[in-house]
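I am attaching a structure below and will ask some questions about it afterwards.
Removed from the display is one protein chain of the complex; every other protein chain stays in position.
Note that the chains take the letters A and B in the order they are written out, and that residue 1 is the start of every chain.
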Amino acid sequence: MLELRLVQGSLLKKVIEAIKDLVNDANFDCSATGFSLQAMDSSHVALVALLLRSEGFEHYRCDRNISMGMNLNNMAKMLKCAGNDDIITIKADDGSDTVTFMFESPTQDKISDFEMKLMDIDSEHLGIPEAEYHAIVRMPSAEFARICKDLSSIGDTVVISVTKEGVKFSTRGDIGTANVVCRQNTTVDKPEDATVIEMNEPVSLTFALRYLNSFTKATSLSNTVTISLSSELPVVVEYKIAEMGYIRFYLAPKIEEDDDETKP
Amino acid sequence: MLELRLVQGSLLKKVIEAIKDLVNDANFDCSATGFSLQAMDSSHVALVALLLRSEGFEHYRCDRNISMGMNLNNMAKMLKCAGNDDIITIKADDGSDTVTFMFESPTQDKISDFEMKLMDIDSEHLGIPEAEYHAIVRMPSAEFARICKDLSSIGDTVVISVTKEGVKFSTRGDIGTANVVCRQNTTVDKPEDATVIEMNEPVSLTFALRYLNSFTKATSLSNTVTISLSSELPVVVEYKIAEMGYIRFYLAPKIEEDDDETKP
Partner (left out) sequence: MLELRLVQGSLLKKVIEAIKDLVNDANFDCSATGFSLQAMDSSHVALVALLLRSEGFEHYRCDRNISMGMNLNNMAKMLKCAGNDDIITIKADDGSDTVTFMFESPTQDKISDFEMKLMDIDSEHLGIPEAEYHAIVRMPSAEFARICKDLSSIGDTVVISVTKEGVKFSTRGDIGTANVVCRQNTTVDKPEDATVIEMNEPVSLTFALRYLNSFTKATSLSNTVTISLSSELPVVVEYKIAEMGYIRFYLAPKIEEDDDETKP
């Protein structure tokens, strides 16, 4: 039997909103550790990994490891019916082919339960090795989202270049070129406004803006985003989820050398 | 001669917005009692009845009973041009085939008059007998609107079941099932937040969500909605209009027994 009670139900709503455009169907894995998901996007270019640790739930009962295949759009439709202040409980009976989402309003005057059919989804769990990155940028998530959105009005790909001084986002398109530089800045009033760069060696990588824009749907989950870059590895775009876990997006860099034409 | 001056002009704007999608053309009946309307929706399934009592108008002159046929979409276009704080006066000369809506801004610096052609509309006034209902639910109108909207993302019809403890809204569709229970609750800070159930006998009826959703366009007129149910009668969904009257929607229950499959 599975019963996971999440007081801050809006977190689950935001998580599903953040990944539903990227992933259609996915297995949610439930174990003593937590509630997690790993899935490729439908074009098999990006990978998303989600973890909500068991400690983050008010009540967490998971008698045995199970994997529940869900259609994320249908799940999103149901979770949209939860109020932002509702407590959400995920329930499944052993051997059942359905999952139930229960929503309780803060006053307990309104109780909803939504039952959804589970699906059989083939998927292999990829091992993602811990890697060392050439550069790690932590910056306000809204700023990163704004830059990705702005640059997509000019071009299709972005070159992300990190130096000690800052991180530069560059693009070019039919109407011209654009460069946005965010300087390292740790002397800010609020820690979440800082742009912090940890760099072992300079790195400059090209990515499809389309995917980065999709990742930024997770912006509402966290004030900051961490971007980890290495020349031989997929970039990791990570949003921490309160004290519960994270949502991480992985995307391989583009290797067309043409993109280097964008002036440094 | 007809001259009805409504200080809170926004009420009339809201009334027309609430019914214009349901009813295309309708006769507005004007008598010493008040300004009223009774009309079937275009598919002849739902009935809407409106009353704005004469006492609610600052000035109310209606020399003889008249019935004015109006196209509600055109009327809505004109009323949209009134500011939310404007005073609205409805004027018609005897025997004229037009009606004039006059809008006065609170400062009297801007005066608008909009003249609209009247139409000849055949309609018979249905007598709606006062009935006794098995159950009457009063609840926050925004809550009812939210539930109807939420459930329509899952299914097409809703089963409304009333017991002493509460009212349950259930639906089912391709992606699953949903049940929302609102408990009777009278110990709230604001009286309009209460959910109050008067019940003679339990009742469980099925309705098309499409119409209920249309009725909830009247939500802005009142903080509460009253839902009156009887197994042999159309449901009445009523929104009170300040101290002036009401807008009532009538809808016959569906009698397909299949809908009962939705688990209680």
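Definition applied: contacts are C-beta pairs under 8 Å (C-beta built on N, C-alpha and C of every residue); 3 or more make two chains touch, one makes a residue touch a chain.
The structure presented is a predicted model; accordingly, all values stated were derived computationally and were not measured.
Contact with the undisplayed chain is limited, among B:Arg64, B:Lys110 or B:His125, to B:Lys110.
The hidden chain makes contact, of the residues A:Val7, A:Val45, A:Ile121 or A:Ile154, with A:Ile154. If you put the missing chain back, the residues of subunit A touching it would be 143, 150-151, 153-154, 175-183, 185, 195. Subunit B meets the missing chain through residues 71, 74, 77-78, 80-81, 98, 107-117.
What we mean here is this: only the chains that are shown with their structure count from here on.
Between the Cα centres of subunit A and subunit B there is a gap of 44 Å.
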